[in-house]
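Of the protein chains in this complex, one is absent; all others appear in place.
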Amino acid sequence: MFKVLFFGQLADMLDCRNLSMPASSAANVYDLLDILRERDPKWSKALNTEQLMMAVNHTLVTPEHPIVDGDEVAIFPPVTGG
Amino acid sequence: MFKVLFFGQLADMLDCRNLSMPASSAANVYDLLDILRERDPKWSKALNTEQLMMAVNHTLVTPEHPIVDGDEVAIFPPVTGG
Amino acid sequence: MVHIAVQTADFDVHLLYQSLVEANSADGAVVTFVGRVREFNQGQQIADMFLEHYPGMTEKALHELAQQAQKQFTINRVSIVHRVGHLRLSDQIVFVGVTSAHRQDAFAACMWLMDELKSRAPFWKKESTTQGTRWVSG
Partner (left out) sequence: MVHIAVQTADFDVHLLYQSLVEANSADGAVVTFVGRVREFNQGQQIADMFLEHYPGMTEKALHELAQQAQKQFTINRVSIVHRVGHLRLSDQIVFVGVTSAHRQDAFAACMWLMDELKSRAPFWKKESTTQGTRWVSG
C-alpha cells in the first residue's frame, strides 16, 4: 500500500485530503495521476493541469519518480508560502 | 572667510582638523587644494593623492565647485562607514 | 547554526535576531526578511488568511533550503520561521535571517532563500477578501 495526500485548492476541488492505494496500482507518479483522473469527471478535471507539484516521502519529485510499497505520495497545486 | 575641515587619516597626517582662510584665497576646491599643498612637504604629501573626497556646505562636490564667503569646505579620505 | 520552526504562534523578531548574533563575533552582516499579511493582494482587500502546510515535509524542506544556502553562499547562521493556520491583517508570516562576514553574501542568501521558499516549500494561502474566499495561485 501507499498513501496519497492532497493539499490546498486541489484537496478542496477533489473534496479529498488522503487515500490509500495498493502498491501494485501505479509504478510511478505519472501512472498514479492517470489512474486518479479516470475516477470520475471531477477528478479528471482537477488533475488535468500542468500546474501540479508532487512529492514522494517529503521530497519534491518529477512524474517519472517510482512509487513503492509504503511510500507517501503528495499531489498539490503550486506552493504559495512566504 | 571660509572654513576648511579635515577628517580621518588625513586630519591625523596633517595634524590639523580645521582652519580658516580669507574668502579671496581660493576660487574653488581645486585652487584650495593647490594652496594647501604649498604649505610644506607634509601637507604636500598628504594632499597629493587622488583618493580625496570633498564637500562644500555638507554636500559632496567635485574639485571644480566654487568657494564663496562663509562656506564650510571639508576634505577627507574615502569614507568607510557601515 | 540552522534554526527552523513551523508554528501557529507568532514569532519574536528580537529573539530571532539575538540568536543570530549571540556569541558571534565572526559575522559583520545580519540580513533579515519578515513577510507580513498585507492589506491588498492582486487588487483585493484582505481581511484574513489561512495558511495550510504539509506537516512533515515542511520542516524538512526548510532545513534542506537552509543547508543548501550554507553550501551555495559564504554565510554562517540561518534562521527560518514560518507560521501556519489563521493569520490576520499585518500579522507576521515568515522570518528569514542570515549572518555572514560580508553583507553581499548575507543579502544574496536571504533573497535566494525567500525565492526558493516561495517556489519549493509546501505552504498554501487561502485569503478571505471582501469578495469572498480564494486560494492564492502560485
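The first chain written gets the first letter, and so on, giving A, B and C; residue counts start at 1 in each chain.
Here, contacts are C-beta pairs under 8 Å (C-beta built on N, C-alpha and C of every residue); 3 or more make two chains touch, one makes a residue touch a chain.
In this text, all values refer to a predicted model and were calculated from it rather than measured experimentally.
Though it is not drawn, the left-out chain touches B, C in the full complex. The chain omitted from view is touched by exactly one of C:6, C:57 or C:114, namely C:114.
Interface with the hidden chain, as seen from chain C, comprises residues 13-14, 17, 21, 24-41, 89-90, 101, 103, 106-107, 110-111, 114. Mapped onto chain B, contacts with the missing chain fall at residues 5, 7-9, 12, 51, 55, 58-60, 72, 74, 76-82.
Just so we're on the same page, only the chains that are shown with their structure count from here on.
Averaging Cα coordinates per chain places chain A and chain B 71 Å apart.
Computed centre separation for the pair chain A/chain C is 26 angstrom, with centres defined by C-alpha atoms.
Shown for chain C are the residues in touch with two or more other chains, of which there are none.
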